[in-house]
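Every protein chain of the complex appears in place save one, which is left out.
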Amino acid sequence: MSKSNEAFWWSLFSAGGVLAALCMPVFVLITGFLIPKLVGGKEDPALVFYDMFSSMASKWPVRITLFAVIFFSLFHCAHRIRHTLMDLGLRHSTGLLAAICYLSALTGSVFAVLALIRL
Amino acid sequence: MVRELTAVFIGGYLVFLIVLLSKLASGKQEFASLIQALDSPVSQVLHLCVLVAALWHSVTWFNLTPRALPIFIGEKRVADTLVAVVMGYLPWLVVSMIILWAISEDWFASVPN
Partner (left out) sequence: MSDNTKITLEVFRYHPEGTGQTASKPSYDRYDVPFHDDWVVLDALNWIKDNSDGSLTYRWSCRMGVCGSCGMMVNGEPKLTCAAFLKDYYPKVIKIEPLVNFQVERDLTVDMEQFMEKLESVQPYVIRDDVNQTDDGEYKQSPAQLARYKQYSMCINCMLCYSACPVMGSEPEFVGPAALALGHRYNLDNRDQGTSQRMDRMMEHEAVWGCTFVGECSTVCPKNVDPAGAIQQAKAASAQKYFKKFFVPKGAGK
């Protein structure tokens, strides 16, 4: 019987689940299919996208939204992967598993912040 | 288990997004080469896998929402489908449209004709 900090991780998981459900499909649609479609045939298309994205992503509301989506979604994934591995039988080194999962999500978030600040 | 697997794909995609943002921050040349790479079969296949996973996540997530957040009006519990639509599918549509609209506005503004 143990008290648990699971409530904390679960809250991040839930917030990330909502944000990922709302945003991921359209993000994938844009980077995977809309951009390549528009790239085809243009002279120097990448530069057009560069201007467009850098002007857009450097607006503060956009930066903050992007950070929130990435941060919470990363913890969503980390939490879900951790629990799936536990369900699959990895129940002995739970502390280590949790550390690996959540530290990965944290690392990703730090890189996201660094990129968003430099924009 | 399929639902759990979506986390692996979405996680992978998030790493890609972070890389994309870093390249965007590092300058034109770096960003341009990544954008060019998006127009390749490998990228298309990977994106397709992620798209399927992301859609699966959205649908399963919204379908389960009413069971975690039941809504009552008086003695009646609001039908699960209605809750899923109002609290999930509709906002999903709105958010997607807003993001697409924001992108296209900017796109048209920045493309010289």
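We call the chains A and B, going by the order they appear; numbering starts again at 1 in every chain.
Definition applied: a residue touches a chain if its C-beta (ideal position, glycine included) is under 8 Å from a C-beta of that chain, and two chains touch if they have at least 3 such contacts.
These figures come from a predicted structure and were not determined experimentally.
Hidden chain, full complex: it touches shown chains A, B.
Although one chain is not drawn, its touching partners on chain B can still be listed: residues 4, 64, 67-70, 72, 74-77. By the touch rule set out above, chain A reaches the unshown chain at residues 1-4, 6-8, 10-11, 14, 83-84, 86-87, 89, 91.
Here is the rule we go by: only the chains that are shown with their structure count from here on.
Chain A and chain B have Cα centroids separated by 11 Å.
Residue ranges of chain A in contact with chain B, taken from their complex: 17-18, 20-36, 38-40, 44-57, 66, 70, 73-74, 76-78, 80-81, 83-84, 87, 108, 111-112, 114-116, 118-119. Residues 1, 4-5, 7-8, 10-11, 13-18, 20-22, 24-26, 28, 31-33, 35-36, 38-39, 43-44, 46-48, 50-51, 54-55, 57-58, 61-62, 88, 91-92, 95-96, 99-100, 102-103, 106-107, 109-111 of chain B are the ones that touch chain A when the two sit in their complex.
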